Every structure is written in C-alpha cells, then in structure tokens.
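What follows is a structure written as structure tokens; I'll ask about it next.
Of the protein chains in this complex, all but one are displayed in their positions.
As written, the chain order gives the labels A and B, with residue 1 at the start of each chain.
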Amino acid sequence: MKPLLSAQHLSMQFGGLRAVHDFNLDLAVGELVGLIGPNGAGKTTVFNMLTGVYEPTEGTVQLENRKGGTEVISGLQPHKITRKGLARTFQNIRLFKSMTVWENVAIARHYLVPYSLPQAVLRLPPFGKAEAEIRSEIQDLLAIFKIDGKAEWRAANLPYGEQRKLEIVRALASKPSVLLLDEPAAGMNPQETLELMDLIRFVKDEYKLTVLLIEHDMNLVMGICERLVVLDYGRTIATGLPAEIRSNPVVIKAYLGEDAVHA
Amino acid sequence: MELFTQIIQQLINGLSLGGIYALIALGYTMVYGIVKLINFAHGDILMVGAYLSYFVLTTFGFTPWSLAAAFALAVFGSVALGVGIEASCYRPLRNAPRINALITAIGVSIVLENLPRVFPFIGSDYRNLAVPSFFENITFGDITIIPIKLITLVVTLVLMGLLILVVDYSKSGKAMRAVSYDMGASALMGISVNRTVSFTFALGSALAGAGGLLYILNFPQLDTYMGIMPGLKAFVAAVLGGIGSIPGAMVGGLILGLAETFTTGFISSDLTGAVVFGILILILMFKPSGILGVHRKEKV
Partner (left out) sequence: MRILKNLVLLGGLGGGLFAVLWGLISIGVLDDYTLQILCTAGLNIMVALSLNLISGFTGQLALGHAGFLAVGAYSTGILLLAHVPFPLAIMGGALITALLGFLIGFPALRLRGDYLAIVTLGVGEIIRVLIINLGEFTGGASGLRNIPGYAQNIMVNNPAAFLWIFPAMFIAVALVANLIQSSQGRALISIREDEVASQAMGVNIFGMKLMSFTVSAFIAGLAGALYAPFIGYLAPGGFDFLRSVFFVIIVVLGGMGSLTGTILSGVGLTFLQEALRTNAKDWSQAVASLFGTSTGGLTIDFVPMSQVLFGLVLVILMIFRPEGLLGTKELRFTRLFRGAK
C-alpha cells in the first residue's frame, strides 16, 4: 500500500555537524508511530525537516495530498506544507500567548477562510456569514476537548496540561491528514499522561489521522505506539515493534550505556 | 601620475578615516555580540568624547600633556557615560523583547543629542577647533601626506591591537566571549554577566571616546549631532564586517572609510548618507552575516 508520508534518505547538515544522517520512514495511513532516542539524537530536527522549517541537505519528503496524488514537499515553505495536510505541535509550547483560546484555534483555520481582505475591511456579507461559521465550528471543536468553557481565556492563563491540549486542538483545526507531536507529554504527571494517551488515540480514530510522535515517556510510547523508530546521534539504530525495541541491546546501550546491556 | 598620487593620498585618508570608523564599529559589534542590542546611542559617545577633548584643548592649548589629558578625559568620561547608560537604561531590559531595548536606545540617543543643547555652555551652535599643524606635511615626490591622518591611522591601529590583547588574553575578555556565545551557560559557570556586560560597554565606549578626540583633530567642527553620521557609518561597517565579529568590525571600518573617501574624492559628498544606507540595505539583502560573520540558526 502506498505510504501517506514518505521520508527518503533525509540528511541535515549544519556547517560541520551532521545532525541527521540518512533518515528513512514510510508512514502508512492510520499508523501511530513513535520516534524515540536519547536527547540530541536529532528527533526534532527530523520533524523540522518534515515540516519545512529546515530544508534537508539531502533527501526528499513525499506526501499524499488531498486529491490522492503524491507530491514532494521537501523544499516547500512551512505554511504550504501545513496546508497540504501536515500539522505539528512543538517541544516547547508555542501558543499565541496574548490571544484567547478561541483565537489560537482560529489561526489554524485562517488559510481556509472564504472571505478576502476587502470583504473583511468593508464588512460585506461574506464576512459576517463566514465569521459566524468559524465561530460555531471552533466552539464545537473546543467542546469535544472540553475546553469550550475557557474559550475566552488568554492562552497564557491556561494550566500547563490544558496548554498542551490546546496545542493539539489547534493543530487539528488545520485539517491535517498527518499529525506530528513533539514530546506531547513533557512535564506531565502520570495521570495527565494517561489522559493524554486516551486523547491521542481518540484524535487519531475520530479524525482519521496518521500520527508520528516524539516522546521520552516510555509508558506513553509503549502504551500507544504501534511501531517505533530509534535515533541516536542522527542515525537510525533500530526499528520495529515496541516489544522488540524494548529488549534490543543496541537501543539499551544508546539510552543507558554499555553496562546497562548486561544488567 | 596624477591619478596615482591622488589614489595614494586618498588611500591614506581613507584608512585613517576608516580607523576611526573601526574604533566605533568595534563598540557596536561587541555590544551586539553580548546583549544582542543595536546601541543607537553609541555614535553619541563619540560626540561626548569630542566635546570633552574640546574643552581640555581650548583651555590648555595643544601641548603633548594637554593632548594626553584630553585623551584621558575623553576615554574616562565616555566609559563612565557608557557604563552608566547600560546600568540604568539597558540592564532593566535585558530579558525584555529586543524591540523594547532598541526603542530605549533610540530614546537615549535623542536625549544625549539634545540635552546638551539646552545648556548655555554647549548650546545649538557649531564650534570650531583651531587645530595647529604639528608637523610639516610629508612629501614623497608629488604625494602629500597630512601628518594628522597618519597619526590617526597609527593610533587607531595601536588601540585595536590593545583591544585584541584584552579580548583574547585577559580574563574579562574571555568572559566577554563566553557571555556573547551563551549568556545562560556563562552565568552557570560562575561568570558575573552584569560585570561582563559593563566591561564590554566600557571597552566600546573607551574606543568611541578616543575616536571622538581623533575625529575632531581631523574634522574640527563640533555640534551635538556630530555623532549621528559617523555612528551610522560605523554601524554599517560593523554589519559589513559581520556584526558580532571583532575582526569584522575592523575590516568593515577600514573598507567603509576607503569607500567614503574615494566617493567624496571622485564623485560627490552629498550622497554619502544615501550611499551608506544603500550599502547597508544591499548587505542585509544578500549577505546579512557580513564578510566575516557567523550565521547561527534559531533552534525551533
């Protein structure tokens, strides 16, 4: 079956440093794949290459677009890639702090807005109609995730866990086919992590998404990922099912050092 | 032969002027390197150094002692002012968005340029310094070299050399380079960021103050706005050489001095302002990291 997202021979070189070397990944529709590895292994760099923040030094990324054809998205600007169906969250939360929860989500819908600048400025009928539709759509979306009560709150005032949730909801609002989550459980306690796992499963099934996530929390990784890719110093050192990876000596060595392999 | 002599003369003039620009550019580049601030008020430090020297020289005349005194006063006064401004106006904003600090610097610059005009002993009029010629003009055949230009060039090179010694070999210099690279990590290593930043401003201001004295020895007209154009040109020089790079500032300053001298000599002096800005815009469009600069990507 044709993969939805395909990264081939991706490499990223910063001056003298090769951060990622020959990264390959095929994501099939509906998969939930985990990208793991020690700190500094290059995981976020891979995300940045997929989403266009960095242009890969080598290699290509291909995405099946909304019309069913495959196109090369590497080298495109980030906003274009997002519009083609690839959305992401960030390792350090990047919400629009002084904007409200509602407004944050509305930004992701901006590229779909059906009125032009003159229509907005002159307040012509298409504007009013579209704004009302956006209003209700976003309210519904917020309600599904149980933050509609805080729609008018400034994003900066939300508790940490809800900020992380909002980032995911915001990414969803851009109507992606692939969702990239960068350490969604960072800073969460075990209870919050369990809720997050349910949320990710829900989001994937409900919106028919394909998910690639970076994570350090092994409970979450082992709990929801169907398949894992392990990076170390920019190279892929192992791929496979979670159970296999868990006992893979190469992986253990990368995370915990030589001695841990024999423990 | 005519053209050749012209070129040699302009070369000396250009390098001499470039040396002054380099001194000021160094201040811009070091401050930008350490706190990522374009210190708008830096050119006005040159003006302060110039006025301080002016008062010494008009009171005591032009003796080696008075020149030394003028130099000392210009340097110390500039250092005091620069460090004082940093502590009162820029330090509170160290963690604020960079735009805020930039706007503050603009405000400081405006105050520095206009407050002295309020007071009677400075005022809004131009002042002229009657600089005697210290030595005879040196002539090599058709080429005439004005001694002050040569002296200026030598002094600026000496000062730059001293700066390199301080930056590369002294403890404070090392601290400066560390903080420029990573402020947070430096603090964790036990470096006092505040003191290092003050030190940087002190170095830059000292050079600018000295530059002020050299400037009026070459161009003996003063008014409180005199630092604007040289400051601007020095800033462009710093960007040209690579903002944040000390060798870059030196190279950029010399290049700009040469460019300006040759333009004035062979084209016209009216357009220097526009030309300088034009150069800046071109650099930023095509090679924003400058000649010797390093471009570091923002971590996402």
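Assume a contact is a pair of C-beta atoms (placed from the backbone, for glycine too) under 8 Å apart; a residue touches a chain by one contact, two chains touch by 3 or more.
Keep in mind that what you see is a predicted model, and the values were worked out from it rather than measured.
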| item | value |
| --- | --- |
| Listed residues A:Val113, A:Ala186 or A:Met222, member touching the removed chain | A:Val113 |
| Chain not shown: contacting residue from A:Gly30, A:Gly75 or A:Gly128 | A:Gly128 |
| Absent-chain contact - pick from A:Thr51, A:Ser177 or A:Thr210 | A:Thr51 |
| Contact footprint on subunit A, counting only the chain that is left out | 51, 53, 77-79, 82-83, 87-88, 90, 94-100, 103, 106-111, 113, 115, 117, 120-125, 127-128, 131, 134-135, 170-171, 174 |
| Chain not shown, touching residues in subunit B | 38, 89, 92-93, 96, 98-104, 106-111, 113-115, 117-121, 123-124, 235, 270-271, 273-274, 277-278, 280-281, 284-285, 288, 298, 300 |
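In the analysis below, only the chains that are shown with their structure count from here on.
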| item | value |
| --- | --- |
| Subunit A and subunit B: spacing of chain centres that average the CA atoms, whole Å | 48 |
